[in-house]
Each structure stands twice: as structure tokens, then as C-alpha cells.
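Let me begin by presenting the structure, written as C-alpha cells, before commenting on it.
With one protein chain withheld, the remaining protein chains of the complex are depicted in position.
In this document, chain identifiers A and B correspond to the written order of the chains, with residue numbering beginning at 1 in each.
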Amino acid sequence: MAKTIIPVGPYHPLQEEPEFFKLIVEGEKVLQLEIELGYNHRGIEKIAESKSYDQVLFLVERVCGICSTSHPFASVNAVEDLADIKVPERALYIRSIIGELERLHSHLLWLGLAGHFIGYNTVWMWAWRYREPVLDIFEKITGNRQHYAMMKVGGVRRDIESDDIPEIWKMVDGLLPVLDMFKGVVMDDPVIHARLKGVGILTKEDVFEYGALGPTARASGVAIDVRKDDPYAAYPLVDWQVITQEEGDVFAKAVVRILEMYESVKIIKGCLDKLKVVGGEIDAKVKEIPPGEGIGRHEAPRGEVFHYVRSDGSNRPVRYKIRAPSYMNVPTNQKSVVGGTISDATITLAAVDPCYCCTERVAVVDKKTGKKGLTGQDLIKLSQEKTLKIKREMGRIRV
Amino acid sequence: MDLKTKALTKSIWVFHFAAASCNNCDIEILDALTPRFDLERFGILLVGSIRHADVILATGAISHKAAIRLKRLYEQAPKPCLVVAVGSCACSMCIFRDSYNMAGPFDGLVPVHAYIPGCPPKPEAMIMGVVKLIKALKKG
Partner (left out) sequence: MAEGILAKIKGKFSWQILNIFEKSLRRAYIDLKPENIKEVVEFIFRRLGARFVIVSAVDTRNAIEILYHFSFDSVGKIVTLRTKIDRQNPEIESITPIIKGAEWIEREIYELLGVRFKNHPNLKRLLLAEDWPEGKYPLRRE
């Protein structure tokens, strides 16, 4: 059954262009997946070698816009590991607050995109609408909606004023009913169950073979979370728990992210309470970095961010290795997308929450003819149509 | 003002091209479509095909692989097609200026008609940029 397929993505339609994901199909079934990278390669590790440790933080922030504090977080952890720097307690709480606020906005963003991919566009609009208050708080306490530049080797760059604490509290508290709503939408809707359960399964063995991380791993029952395993910042100082599910399908991944947002609210509130009573410095005022090497990590919304830094005693790193979680998670699509149908492809690819623009450029190739056919936009439409079909079958909508 | 320009200023169809971007500008562009800012009420629509585009919203610094795509894209766009560089990376490459994998800022490869700097520029700044562009178009 041959189909003529055109390679395009929702925002980057272009004929005969290399794409991030090439699905080789036979009829409806995905037989093979080829992944091509390199469009976003900006040579950041090389640039880092010519910058001072403070400048590197601004640089690595821009590795990814959505988890923009995750990389500086891992980076300061690495340099502090190298030089055995003790960070003042107040700074630890501020760091965790920023990290968890970021998790909130990132998971809400994902929820919106996932909603769009399966045809729940109101979920998209609502999830992004409720992201705005989080971004407003960021702007209030850091000066920018994204790229907050809060991390500093030895502490944080800005304090959270006591006047701001009630406002932050109010905002995260106000998210709880919103999270309840999304939880209800996802966990109680039989259409979503039918649409997402059993789709894009990743087994525990696959998680291990590929080194998968974050919600992608935790949704398959692998309880890894750097915040608990190798505690840092304020995570061992407040009360919260790691969220896992067992099934490893797209549904499980969505549930993990939603439930994690509740934990993030808990952590933020716990840290805010501590900020009211813990005063003192927010910066260890580090003057120089001795020779040596350090490893730092942070549990970003997508999983473990790993930084390795080597110093020769000068104020510039000799080598900076940055490993983002998506680097380990995206290859798992070899297991979760292959064997599935093309209507499930977009949501499965999106379920590991890769860098947003990676999911944009997808191509589908027919195995028999070798011709390219459906666009990425077509795939999203197919995905949305599958949801409609399920709704009809369940009598949810009139034909 | 001729009919073409009038049509252009009434309803701008926008194509979003992300080169090597950290995605922040891309997210803020999409944000501009969400209820708080809602660009669609101005008739500004995000389109899926370059052949329907009046404006290319360009983000990110351009890597070698992206440069090849960009050139082809621009050739396929029906003229007049305006290019708006969104974000510091698109305007001048900023911190990625010296990287070995960069092919240069947007205005080195295609004509750029408007620059919206910022890292990322807030949706308000983008709306301002688009409004200024429309005004400039109307002037001729």
C-alpha cells in the first residue's frame, strides 16, 4: 500500500529537506526511525573554553530556552564540586525555588503541546494561559520571563525579597485548582485513556539500555531522580516525593508530569517557608577556581542534566562537557515509535518532551516506494483525527 | 497604497523559521498567539507553508545545516516576502558569533526588514515590532 508522502513539519515545511525524524512506514505501521541532528549545534562547549566561569553561566543558559535554569544549575554544581565550595543556606532555597518554578512552566508547556497534538486545543490554550502567572513571577523576581540568570558560582545573583514571598505563595497556591482540573481532564477522561494508554510503551529494560531519564524513565517504573539520589540545593531540606508510574506508555508519562507539578508546588512552599526564617548571605563570594575536575547535575524537567568541568587554575575552563537529558531520551523513540502507527507517532515523539523544535520536523517515507509523503502537519492531523474517531465510538460526539 | 500592500497590511500571514535556536523566542512567538496577547485578532496568522507567507519570522543563530534550508526557503517564498529577525541571535548571532558551526547572521544570507532584539523579546516587543513594520509598509 504505497502512499506519496511529503516531508514537512508543522512550522518548517520544505520539500526534499533533511528532517529531524524520518519515519519509514508500510501502510499505517512505522517500521524504522531515522533521527538526524545538527541543526541546533552551536558549538557551545567550544565557546565555553574561551569564557570565564561567570560568563559560561550566561552561555549555557541558552542551551535550551525552556529549561534555561537547568544548565546553569548543573554548571554551578559542577564548579562547586570541583572546588569544594559551600553554598550559603539561603541561596540553596532560592535555587530550588527557581528550579521548581521552571519545572512548573515547562510541564505546563508540554501539557499544552501534547493537548494540541491529540486535538484537545482548549487544553493547549488553558495550559499556556496558566503558564503566564509563572512567567510573571519570574519577571518579578529575576527581571526576565525566560533566561533568569539567577545562578552564580557560590550562590545566587539576586535575593528573593520578603515582600515577594506572599505573592509567589499566592501564585503557586492558585495553580493547585488548575492542576486539579488538568488531572481530571487527563486521568478521568475515557477518550484520553483510549487514546494514550498502551501507546508508545518504553519498557524498564529499554530505559536501562538507553540510559533514559526524567519522566520518560519514571513513567516506566524506574525511580531515578537526581534530587533524591544525589541531593543538592534545598531538595534534602524540604519534604516531597519522587513520582513514578509503571506502564511506560504516553499516558503514564503525562500522569508523571502532572503529579510532579504538585510536588513542585510543595517544594516551592517548603522553601518559601524556610526563606522567611533563614537569613544570611546568598553568595559565597568565590575568588578563584583551583585546578581539578568537577561533575554537577540537576534534575531538569526532562531529566538529568550532566555537566563535567575541568580547570587548570585559571579563570577559564579547560573543558566543558554538557549533556542534556533529551540526548539520552530521544533515541528511545527507536523502541517506542517503531512498531506503532503513524497516527500515534507525533504524540509518542512528543512524550519524551524533546527540545520543542525537534518534534517540528518530521518526515514519513514509504518503505516500498522510498517516496516521502505525509507532512508533520499531516501527522498531527492524523493524531487529532484518531481522537475524534475514539470520541465517536464512545458516543461522545454525534457523527 | 497599492492593493498588494493594502492586503499585506490588513492580514499578515506569518511563517516561523527557527534556525539554531534555544527555543525561547519560538515559545514567545507561540505565546503571542495565546489568549493573553492573542495576535490572531489582528489578522496575524501562523501558516504552515512558505508559499502562503507574507512574513518570515526568523529566530536563532544560523548553523551550517540551517543555512542551506534558509536559502531554499527564501527562494520558495512568493515575493514580496519580508523577513523579521526575532531575538538577539537572529539579529546579530550575539554570543554564538565566534562558533565554528555558524554561517552568519540572517542579514548575511537574506534581506532583513525588521529587527526585534531581546533574549527573548517579550510578546509585547514582538507585537510592537510587527506594528512598526505595518506602519512602515503603509508609508511606502
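As a convention for this text, a contact is a pair of C-beta atoms (placed from the backbone, for glycine too) under 8 Å apart; a residue touches a chain by one contact, two chains touch by 3 or more.
From a predicted model like this one, the values you see are computed outputs, not experimental measurements.
Q: List the shown chains that the missing chain touches in the full complex.
A: Counting the whole assembly, the omitted chain is in touch with A, B.
Q: Have a look at A:Met125, A:Ile165, A:Val278 or A:Ile295 and name the one touching the chain we're not showing.
A: Within the whole complex, the residue contacting the unshown chain is A:Ile295.
Q: Among A:Gly198, A:Gly221 or A:Pro331, which one touches the chain that has been omitted from the display?
A: Here the residue in touch with the unshown chain is A:Pro331.
Q: Decide which residue listed in A:Leu37, A:Met181 or A:Met394 touches the omitted chain of the complex.
A: A:Leu37
Q: Which residue, A:Met181, A:Val318 or A:Met394, contacts the hidden chain when the whole complex is considered?
A: Touching the chain that is not displayed is residue A:Val318.
Q: Since one chain isn't shown, list which residues of chain A touch it in the complete complex.
A: Within chain A, the residues that touch the unshown chain are 37-38, 41, 43, 45-46, 81, 208-212, 224, 229-231, 292-293, 295, 304, 306, 308, 310, 318-319, 321, 323, 327-328, 331.
Q: Touching the missing chain, which residues of chain B?
A: 63-65, 68, 100-101
The definition used in the following text is that only the chains that are shown with their structure count from here on.
Q: Between chain A and chain B, tell me the centre distance in angstrom, where each centre is the average of that chain's C-alpha atoms.
A: 26
Q: What part of chain A is in contact with chain B in the complex they form?
A: 8, 10-14, 17-18, 38-44, 46-47, 50, 58-59, 62-66, 68, 109, 125, 128-129, 132, 144-147, 355-357, 360, 375, 377
Q: What residues on chain B touch chain A, complex-wise?
A: Chain B residues touching chain A: 15-28, 30-31, 34-36, 46, 48-50, 60-61, 63, 65-66, 69, 72-73, 76, 95-96, 98-102, 119-120, 122.
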